[in-house]
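Read through the structure below, which is laid out as C-alpha cells, and then see the notes.
Removed from the display is one protein chain of the complex; every other protein chain stays in position.
Now for chain A:
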Amino acid sequence: MNCKKCGSPKTVILRKKDYYCNDCFMVSTNHKFRACIGKNKVLSPNENVLIGLSGGLGSTVLLDLVHHGVSLENTKKLRITPFFIHLFDDNCKGLAESIIVQCQKYNFNVYVVHLAVYMSSNCTLPEPNCIPDVEEKETIAFRDMLNSMPPSAATDFLLKIKRSLLVEYAKQLKCNAVFTAETTNTLAINFLSNLAVGRGSQLQNDIGFCDARDEYVKIIKPIKDISNEELKYYVDIRQLAPVYYSDIKKSSMQSVISAFVSDLQGNFQATISTVCKTADKIGEHNNNENIMHERCVICESDLQAKDMKLSALEATNLSRTVSFENTQLKQNLENNADFLNNFDDINFSMFPLIHKYLCYGCSRNYSEMSQSALPLHIQKKLNL
C-alpha cells in the first residue's frame, strides 16, 4: 500500500483505510491548522495571542505547530505574537515542570499559574518559566470548593474556571485572542457533555471555532479539525513528549461520555466527525444582536432565554412545586377554576438565581455545591 497523495510507501494509516507517507501527512496536518485560522478570519496581523497549554496531546502539537508557523520566513509565516500560559493544580506539579521544559526547547517563555488564583481574582502575572508559590489558604479553599460538588458538576465547573482565568490573563497580557488545543475528540466529548448538563444553547461558543462571549477576548480552537489519531502520528513523527492527563473526574457524566465516544468510534469510524459536523451547524439564539444582554456571572453566557411556551426548566420547577409542601396548592386547585393561575409563583428552588445571574447549567452546578465555598468576588456579584 502506498501514500494516497504521492505514491511513496505508506507510513500513516488513518481511519483504518487512508494511507499517507510522513511528508504528505505532516503537510496536511499543518494545513488543517492554518486553514482553520485562515478561513475564519478572526485574527488581525501581528496580534498578541495567549496560548493555553495543558501538556496533553493537543497542546503539545499546538505548541509545535505555532513554533513552526512563526519561525517560517516566507509569506506563509504565522503572523501572531504568541504568549504561553499553563494553568496547574496541586496534584500535578510534575506536569508544570515538563511544560516549562517543553517551552524552553522552543525558546518560548511560559507563565505558570495556579488554578486557585480563581479564589482571589488576583490575576497578577507571575515570573515566567517558574512555578509560583501559592498561599495554602487559597489552594485549600479551591479544593474544598470543587470537593463540595458532585464529580459531574465539578468537571463542568472546572472548564468554566479555566475559561475565565484564560480570559483574565489574556487581558493582562493585552491579547485579544486565546488559542486552546481542543481536538475533534475532545470537542465531540464536550458537545455531548454540554448537552447532558443543559448547555445546549451555548454550544456555538463551547464547541465552535470561536468563543466570543467575552467582549474583548476571543477564545479560538485552531486544531479543532484534527483528531487524536492524527495527533498521535504527529507526536511520533516529530518525537514530541506529551503528558497524558485528563481533567475529567472519575464517575462523572463526562467520564461516561468520554468512554462511550471512544467505544462507539471504534465500531463506527464516522462517529466523532459526525458529532463535530453537527456541532458546526448549531448557532446561537439571538433575537436582537445589537443589544448587550445580561451575562451569566460564571460562564459569561447570554442569559436571554429563548421564548418558549413550556420548557424542561419550567417542567422541573413545576415538579418541585407539586412535590414540596403541596397541601396548600391542592386546596387552591380545588377552589380556583383557572388552573394555570395557581402556578404564578412557581418554586424555583431547583434553579437558584437562574436568568438573573446564572445560566441553566451554572445554576444547576450552583444548586449542587456548598454555596459559601464560592470565591468572594463571585458571591459579591451574585449579591449573596
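Points worth noting:
We take it that contacts are C-beta pairs under 8 Å (C-beta built on N, C-alpha and C of every residue); 3 or more make two chains touch, one makes a residue touch a chain; residues count from 1.
In this section, contacts and distances are computed from a predicted model.
The subunit not displayed here is recorded in UniProt as "Cytoplasmic tRNA 2-thiolation protein 1", chosen from "V-type proton ATPase subunit", "Globin d2", "Cytoplasmic tRNA 2-thiolation protein 1" or "GPI-anchor transamidase". When you scan A:Lys77, A:His285 or A:Lys380 for touch with the missing chain, the hit is A:His285. Which of A:Thr124, A:Ser323 or A:Asn383 touches the hidden chain is settled by the complete complex: it is A:Ser323. For chain A, the residues touching the chain absent from view are 150-152, 191-192, 194-201, 203-204, 251-253, 256-257, 260, 264, 271, 274-275, 277-278, 281-285, 305-306, 308-316, 318-320, 322-327, 330, 333, 339-340, 343, 350, 360-361, 364.
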